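Removed from the display is one protein chain of the complex; every other protein chain stays in position.
Chain lettering (A, B and C) follows the sequence in which the chains are written, and residue indices restart at 1 in each chain.
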Amino acid sequence: METLFSQTTEAIRREAKDLLESGKVAAFLGFVKGSLPTVTRPFVARTPEETDKLVWNGLCVMNLANYLPGLLKSLEPPRRPGEPPPEGPLPRVGVIATGCWSRNMVIQIQENQMDRERLVILGVDSHGMIDRRKLEVLAGGREIQSLEETDERVIISGRDFKMETARQEVLRDNCLTCVHPSPVILDKKIGPTVPERRVHEPFARIEEIERMDAGSRWAWFQEEIATCIRCYACRNACPLCYCPTCFVDDSHPQWVGKSIDKTDTATFHILRAYHCAGRCTDCGACESACPMGIKMRLFTRKLQKDCLELFASEPGLDLNSPLPLTTYQPEDPDTFIIAGSKKQGTQGGSEK
Amino acid sequence: MKILKLDNSDLKTLLTRWNETRDLFSPVEGNGKVGWQRIEPLAFNEPAEGVPRASIKVFFFPQPETLLEYSTRSGDRDAYVPRPAMGKGRERIILGVRPCDARSVMLNSLPFANDPYFKVRKDTTLIVGFTCERPCSTCFCSWTGGSPMGTEGMDIAMTKIEGGYLAAVLSEKGKELLGHLHDTKEASPEERKQLEALRKQAQKGTGPAGSPAEILRKKALMDLYNATFWQKLADSCINCGACTFLCPTCYCFDIQDETVKGKGRRIRYWDSCMFPLFTQHASGHNPRGQKIQRVRNRFMHKLKYFPERFGPLSCVGCGRCIRECPVNIDIREVMRDLLSIQ
Amino acid sequence: MKNTDQKNPYLPYPGRIDAITIETEDQNLKTYRIILEKPEDMASWNHIPGQFAMLSLAGKGEIPIGIASSPTEKGHLLFTVNRAGVVTTALHKMDVGARIGIRGPLGNGFPVDEGLKGKNIVIIAGGFAFTTLRATLIYMLAHRQDYGKITVIYGARTPGMLLYKEELKAWSQRDDMEMFVTIDQDAPGWDGLVGFVPTIAGQVAPSPENSAALICGPPIMIKFTMPPLEKIGWTDDQVYLSLENRMKCGLGVCGHCNVGPVYVCKDGPVFTRAEVQKLPVEF
Partner (left out) sequence: MDSASDKDQKWEPKIIAFLCNWCSYAGADLAGVSRFQYPPNIRIIRVPCSGRVSANMILDALKAGADGILVSGCHPGDCHYISGNLYARRRFALLKNLLEFIGIEPERINFSWISASEGEQFAELVREVTTRIKTVGPARHLVKEIG
């Protein structure tokens, strides 16, 4: 059956093939079908023939921006540290970008992780991606052995069941609250435009947590991260995490202990989220990657809400506006500052 | 091998008795997350299809294991003199263990053969396994030398049949656990036949012909190492440790000292060859500085290096890495690719 | 508990720092003389030149360091330590008398009692990789009749970066061995050889007949030392190398130091070049 996804898949294959055949790009970054019905596999096509395998569907949950700096670097001719790049343009990469991924690319460009000139971006408006954990819950613990997706419906089946649901019911939480489905930087648009969304209460879950008392919030936080195995899938799936040495690997001083420990796991999640402050585009790759189903997106989502409220800032919308933590305004909120007897302030920036 | 026929009430009685002197653990689902938890005897449910998300490695190779302890108070006479930390604790029974997980304990005891900590854990942990009636599509234990009806590593192996379970008694400890039932509940010849039939049926594997471990042992190391498909894997891989940490047979570890308020300990904790720091020298030089090298090492260790050293693959075919890999790297494909190299 | 304690491979022998020698002008290399606290531990300690041990600093961690003393030097152990990471930095701040744990000996060592016996020996070392070769040299000199001609080629960047300076002088005066000490570039006050180790090795190395070469040094030195040796007929199975990799357990379990199927900590650190050639380049 022809769907928006199948049409987009065809268009992506065509464009990617053209790009590789014409030599405009050295590699094309997309997805291929996975070996399981609920997962796709990020894939680097290096020959025109390989583009026939590319797919586009609601299971493309990994943020492709994550691969770009490394892939671009791997295509450069090898050189020693400090040696200047060779004359002339460096090999380019073609890539698919949705709204959030393109915003991550903007941030990577702003943070000098890559050059815009080396990217050929095929922009696809996102219809929202599927949360396979929601599918698992729907299947009630039974193994999902096949999945079909139309523009509005998702059908899953297994050994002795078949179920159908509206796509909307199984979309990822971040896609449900996404307001910018369209890519902000692109070289060619693929597929139809999805209008900017109006989300009724985009931060409803965050506000719900904020309304709890400190003790309940701590209990929620502990429960949320209790099953963390410290595999760092959330970190490694994130296009914002590119430090050559991550803070978890610093040994002198060592910020975080490395085994499973209540404090160390908490510290890891706090600092990981905090490092994404003002940069996170809520692409949801962290949550999609987590093998334990931890909803660590809630931590970055809180920061996103605060950045919006305190600094009126949404990251990655524009190559020319600075990220919120790389700038300041003299009149930035400072009600949380207590200044001794001279200037009695109230506490807690977010407290009403 | 002695086989008993137990009905549900026998099982309940046993669990209640076991719980008096030992701690019971089983897979528990909560909040959409499945893990191994201490349970009350009557809370035990037959395990769900397939394997729980976490493997049982944590019982034998805890995260972390305290190796040594010491005082860090400068006034103490034995300050900074480490002593072994090896609490025996109560015996534990892990219930509902699938054949793949049980077999992983046997495989891990190969590298840990001389490890006193692993030994204590093994000596104080009993495994009551449940064989698989319905393997999942990601299960491939039969490729790796196991079987859905396998009993390796178990003290008792339960197989569900009409009206209860057939319990195969596999160790002295298993015999002890069954108490007087061991002598009074013997299965009938028909029931034994039924079990035999199930085992035979399970042997009809779907995997590659022959024994992959044996075939891969014989292949030339550098032919496998230099295969071209590794690049494709590295293209997709994000180099996280999800596969490693979920894997029942990944056993690499790091050792580190921790000191807090006058107390110090040397711990060993799970590490992953997927992390760049794993091999990085203090000088900054990194023998496996590239992603492709790290991805390759994990699979080569499981499928080539380990078999060369110990015989079997360091993989039990539980399929956890396949199911949970965020970018769908599938070890079965890697195995097929390696096997196809001439 | 007592019985298992002794077999616990993670429990270090308690020891104390007995003396510290600053070896190099940059002060980054110090030699620690260590005495095991229990006399019975010290008396029963035995190792093969080329083996290493874990220096264990409770509260900081452990590091694998080649044993610089020869088993023929009784009553103490020597370790020459380069300051690089957390543990070595802490060690460099420690004074004589401080507590230190020793876990070992670990690894295989040079085959001084088997493969090398009766052979002419060429020791080629660069920089601070001379440590276990010092142990080997002392051992061989103590069993001088077991070996043929002994030639030592040792180089460092500057005269001030040479290890064991007093001993170098003494060895060069012996007539039962040949000693070639070289520095990379000429320096004021230096009247010895000038040139890189590979160049010197090409000039002075003896014929490969009934000979073995033991080489320790930075990878680049090893790489460039091989062609001149090969040119005069040396083969890979005559050349012994000592590999280094990140290590944690030292017991061949933790997985950090593997080079393909071998563990440097357990199967090595000493390999013939022929063995190394069959492995992936992951060291």
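We adopt the following convention: a contact is a pair of C-beta atoms (placed from the backbone, for glycine too) under 8 Å apart; a residue touches a chain by one contact, two chains touch by 3 or more.
This is a predicted model, so every value here is computed, not measured.
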Inset, instruction - List the displayed chains that the omitted chain touches in the full complex. - result: A, B
Legend entry - Residue of A:5, A:31 or A:299 touching the missing chain in the full complex: A:299
Inset, instruction - Identify the residue among A:70, A:181, A:202 or A:324 that touches the chain left out of the display. - result: A:324
Inset, instruction - Over the whole complex, note the residues of chain A touching the chain we left out. - result: 206, 209-210, 214-221, 247, 253, 255, 257, 261, 263-264, 266-267, 270-271, 273-274, 277-278, 299, 302-303, 306-307, 310-311, 324-328, 330, 332-334, 336-343, 347-351
Legend entry - Touch residues of chain B, complete complex, unshown partner: 66, 258, 260-261, 263, 265
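As a convention for this text, only the chains that are shown with their structure count from here on.
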Inset, instruction - From the Cα centroids, identify the chain that ends up most central relative to all protein Cα atoms. - result: B
Inset, instruction - Could you give the separation in Å between the centres of chain A and chain C, each centre being the mean of its C-alpha atoms? - result: 49
Inset, instruction - Please compute the C-alpha centroid of chain B, do the same for chain C, then give the distance between them in whole Å. - result: 39
Inset, instruction - Averaged over CA atoms, how far is the centre of chain A from the centre of chain B? Could you give it in whole Å? - result: 32
Legend entry - Touching two or more other chains - residues of chain C: 85
Legend entry - Per-residue multi-chain contacts in chain A, two or more chains: none
Inset, instruction - Flag every residue of chain B that touches chain A in the complex, lowest number first. - result: 29, 31-33, 35, 48-50, 53-54, 63-64, 134, 136-138, 232, 235-236, 238-242, 244-246, 254, 256, 258, 267, 269-270, 272, 275, 277, 291, 322-330, 332-333
Legend entry - chain C residues within the chain A interface of the complex: 85-86, 89
Legend entry - In the complex with chain B, residue positions of chain C that touch it: 1, 4-5, 7-12, 14, 56-62, 84-85, 88, 99, 101, 244-246, 248-249, 251-261, 278-283
